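Please see the structure below; I have some questions.
Just one protein chain is left out here, and the rest sit where they should.
== chain A ==
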Amino acid sequence: MFIILNWIYKDSLTLRIICLGVFTEIIQQMQVKGVQVEELYSLDINSLDEIRPVYGLILLYKWRPEEKDSRVVIMEPNPNFFFASQIINNACATQAMLSVLLNSSSIDIGSELSELKKFAKEFPPELKGLAINNNEAIRAAHNTFARPDPTSTMEEDELAAAKNVEEDDDVYHYISYLPVDGILYELDGLKEGPISLGQCLGEPEGIEWLRMVQPVVQERIDRYSQNEIRFSLLAVVKNRKELYVAELKEYQRERERILQQLGGLQADKYAEKSSYEALDRSLSEVNTGIETVSQKIVMEEEKSKNWKKENMRRKHNYVPFLFNFLKILADKKKLKPLIDKANRDP
């Protein structure tokens, strides 16, 4: 029964919150079906197995310019491959999410993103990056959380971004990992192209690519932890509730079958007691299964409800509320007494 998790420590709160927020926003607004984002606490292969199918991993961290990498970049990957350069520093969360969504063969990305993918298919990486950043729906989703003025021009953003880099050594950076057409890739928006980590057999829904990617990510995480670099690790997985609902249906079908068999036995006066017992046992197993998976469904609904609530609060602009609240207080002449009281007990 006892579980041991390899702890992913030193995770970055801000990154995690902003990225989970942006990811959820993008999924919802772009009407991407059947996926959700899980925060990872462990890289144990067993714990990765638990949340399968995993469509991609996203590692986010604070990047320093001196990082050197001698690995070869693939300049002309597979034409189906969508590799976009990271144009705007603040857009890393969005790009991270899209790099997985636009390259995964297993996800229904909705019409908006399909159009974008088709439109930008022949573009070089920088233009792909621009296309992403200029897409209205994507901007809207992203701006809710992290961008400066949503109506500013690209130029202003670039200037702002450049300024950020000069003044602020720490720039958020992302790397995604996912298998595409039998090869495991590392996608880094600041490089010129994707990096191949080798051939990777098996379905994207399977465990092979996870086994392969695990030591690669582990190595990075170890390095970051040693250097006090804060990071966050997220996984794009199949929507859990959908998985459980499918499982529930299976169980219910099985239950039907068993009940029918039991009915058959009852009608048969030569039926053996042992057959009854066997079917009874199966029935009880299936019932337990139904109970367990129903619980899991309730749990996911609860999680989703909590997340929506948190997200709503996070993106809500409270300034109008704040101002109007202060006005009411002013109206009722409660401001001065409040100020006095606050000054009295600092």
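The definition used in the following text is that contacts are C-beta pairs under 8 Å (C-beta built on N, C-alpha and C of every residue); 3 or more make two chains touch, one makes a residue touch a chain; residues count from 1.
Just so it is clear, contacts and distances are computed from a predicted model.
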- Query: Hey, which one's the missing chain according to UniProt: "serine C-palmitoyltransferase", "Origin recognition complex subunit 3", "Polyglutamylase complex subunit TTLL1" or "26S proteasome regulatory subunit RPN13"?
  - Reply: "26S proteasome regulatory subunit RPN13"
- Message: Just to verify: which one of A:E122, A:E136 or A:D331 makes contact with the chain not shown?
- Response: A:D331
- chain A residues that touch the omitted chain in the full complex: 1-7, 9-11, 13-14, 17-18, 38, 40-42, 44, 46-48, 50-51, 143-150, 152, 160, 163-164, 167-168, 240, 291-292, 295, 298-299, 302-303, 306, 310, 312-336, 338-339, 341-343, 345-346
